[in-house]
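A protein chain is absent from this complex, but the other protein chains hold their places.
Labels for the chains are A and B, by order of writing; each one numbers its residues from 1.
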Amino acid sequence: MSEAHSGVVAHQFDDAQQQQETASLGMWSFLITEVMMFGALFTGYAYYKTLFPEAYFEGSRHLDYRIGAINTAVLICSSLTMALAVHAAQISKRKATIVFLLLTILLGSIFLGVKVFEYSDKFEHNLVPGRNFSLDAYDETVNPRNVELFFCFYFIMTGLHAAHMIIGITILGILVILAWRHRFSSEYHAPVEMTGLYWHFVDIVWIYLFPFLYLIGRG
Amino acid sequence: MSNTALTEPAENYLTAGYGLKSWLLTTDHKRIAILYLITITVFFAIGGFFAVLIRMELLTPQGDLVGSDTYNKLFTLHGLVMIFFFLVPSIPAVLGNFLIPIMIGARDLAFPRINLLSWYILVIGGTVSFAVILFGGVDTGWTFYTPYSSTYSKTSVSLVAIGVFITGFSSILTGLNFAVTIHKMRAPGMTWFRLPLFVWAHYATSLIMLLGTPVVAIAILLVLLERVFGVGIFDPALGGDPVLFQHLFWFYSHPAVYIMILPSMGVISELVCCFTRKRVFGYSFIAFSSLAIAVLGFLVWGHHMFVSSQSIYAGMVFSVLTMLVAIPSAIKVFNWTATMYKGSISYETPMMYTFGFVGLFAIGGLTGLFLGTLGVDVHVHDTYFVVAHFHYIMVGGAIMGYLGGLHFWWPKITGRLYNEAWAKLSAVLIFIGFNLTFFPQFLVGYLGMPRRYHVYPEEFQIFHVLSTAGASLLAVAYVFPTFYLIYSFFKGEKAGANPWGATGLEWQVPSPPTTFNFETTPVVTEEAYEYSKREAQVV
Partner (left out) sequence: MSHQVVPLRVYYLIFATLILMTLITVEVAFWNLGLLTFWVALGIASFKATLVVLYFMHVRYAHQVVWLFAATGFVFLVILLVLTLNDPLTRGWQFQAEDPGMSIFMLR
């Protein structure tokens, strides 16, 4: 492995170790801002669920939980492949790094593809908030306008999540190119680790989104 | 620590590279601080311009200078500009950026390029927001309450929402940079409890920037989505609750006021020690009180919503919590006062601003307790009492701290001394002008004058006339520093490394510092503010 391709230590750092630890702390700082950002949406979601729970249950029943479950499994698989990619980079296994990064991209893309299918399905069933929205409610006591509010959250939250996935996949693509160019090794693999942190975080958001959007009101 | 920087080095950060590119593409935290200084001064002038128009309109009880719609736009833009584009960046972006690496013994911040990016984001966000002025302004109030902002207002809410959303990232990235830097880049021997209290204050501020800003970003994004795409969670027709917006908005905007005051308190700690030539009383209490303010500040936002129809139980909880957050602020005031007791006080300009700060912040803070008391707030909410309260803290507190700090570190930043006579005169005029502007507002607010109104009963006019007179004096007084500080930059007497004889690593390096701050990494062996251990070395 050529050491000429290991990362240069920037001037403000004393050594590579400090640089690595600082990068990690920087990424964690960014992730806690993301926690608060998605957290604000979860708060809004929970707020209205408190005010009209029945409308939320109604809305959830119009989502296909099997597709949601499959997507959850897909994302968990992608977290595994991401962790394996980081592992491979840590022990200077270039080919394995590239393979696992590509698998992660593939699984992430499958997730997004399924979401596209789900969204277009919503259009067909008139469940998109706005002019499109009309409801055949399972529960007639429920106000359809409130159910429309549930779907506002569905689209905004999964939409923001999907946007994060797209950004993540883009960054993974860049990592593949860099890995192909021998940029990573056991001395220098911080970008792969940092991207891993980001990817796992996006997975965690979905771990919460899935039960609270797809699985409520089923009991 | 011995003072080795008695001779001015051949090259410093100001002379290391000329030309626009060397400034606009710099990663030197000190140059970025200068970029911020220029930018926020421009923003302050814009916000001040709107204030002038407001005060001119309020001279007479009738709505004669401007119509109601225009008046709504004036106070909205004044608030937006002053809060998001001046106060939130101010001390952290200028003094924090310049000083934190030097104070902790580092060559730069942890992420210098992100630091530059923060500045560009502020400029872009500001440009977008100010473009709004060309498109007819915004009339929602800086608080953007729904459903007016999300559905009914016909003004450029979307554009300004985009501008503020973008600007939020400048704050987040600055907080990220500071927090990581303070954790990871301290020089050997610079333990947490040897840090200057200025650094502690900025650490606490960074926490707020990181944890609070994303929430208001989402609140604004949701308003934007509602206006542009009709996907609305605040839409009353869908069962949307305006109070939810207020929760999400104030979750940030209350801690934001601590973003605006904590750095200023950090400055005051430095100034008190230097100009009383004493170690601060209760160092760890002040350090922990900064953290306490940051944490407790996140628990009280509902006190802005006592009359908004949140549940009465929630109102009671927030009222009680609000009482708690006053405690750490009070601890600071007591400790600064105790520091001054039996100290050797001198009255240079920074110390004059310090006295101004302590007195005016005390008044502002105490009136906050009135407002935090649920029963009293019912009567004074949305009156000029509130306006006076927050201006006492923001202007009497935060801006005094900013000016005091700017004067204190000006020799370090520029290598020049300003004219002390003009500086003292300005400080006095600002103090007088400020009190004349805002003290009458406590009175007229308590008597029932609502905020955001420009037509009012005759009997309130005397208060408004006094207030406008004060504002005129204040406006003129604010212009003075611009002149004598800029003059000093070119023609002022050259300053040595330590003109005040202060402690702290920043006074151990030349004025102005070199690009990488230290030739060799310093090793810290003494506690902060060791004024008693050595002779005051004025260099």
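In this section, a contact is a pair of C-beta atoms (placed from the backbone, for glycine too) under 8 Å apart; a residue touches a chain by one contact, two chains touch by 3 or more.
Note that the coordinates shown come from a computational prediction; the quantities given were computed from them, not determined experimentally.
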Q | Which displayed chains the unshown chain touches | A | A, B
Q) Of A:9, A:25 or A:160, which one is in contact with the hidden chain? A) A:25
Q | Option touching the unshown chain, where A:119, A:133 or A:212 are the choices | A | A:212
Q. Tell me, which residues in chain A touch the chain that this view leaves out?
A. 17, 20-21, 24-25, 28-29, 31-32, 35-36, 39-40, 42-43, 46-47, 50-51, 65, 69, 72-73, 76-77, 79-80, 82-84, 87, 90-91, 186, 193, 196-197, 200-201, 203-204, 207-208, 210-212, 215-216, 218-219
Q | Missing-partner contacts on chain B, residue numbers | A | 183, 207, 211, 215, 241, 243-244, 247-248, 251, 298-299, 301-302, 307, 309-315, 317-318, 378
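Keep this in mind: only the chains that are shown with their structure count from here on.
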Q. Taking each chain's centre as the mean position of its Cα atoms, how many Å separate chain A from chain B?
A. 36
Q: Mind listing the chain B positions that touch chain A in their complex?
A: 101, 106-112, 172, 175-176, 179-180, 183-185, 210-215, 217-219, 222, 225, 229-233, 235, 237-241, 244, 247-248, 251, 516, 521
Q) Once bound in the complex, which stretches of chain A touch chain B? A) 10-12, 14, 18, 21-22, 25-26, 29-30, 32-34, 36-37, 39-41, 43-44, 47-48, 51-52, 55, 129-131, 143, 145-146, 148-149, 152-153, 155-156
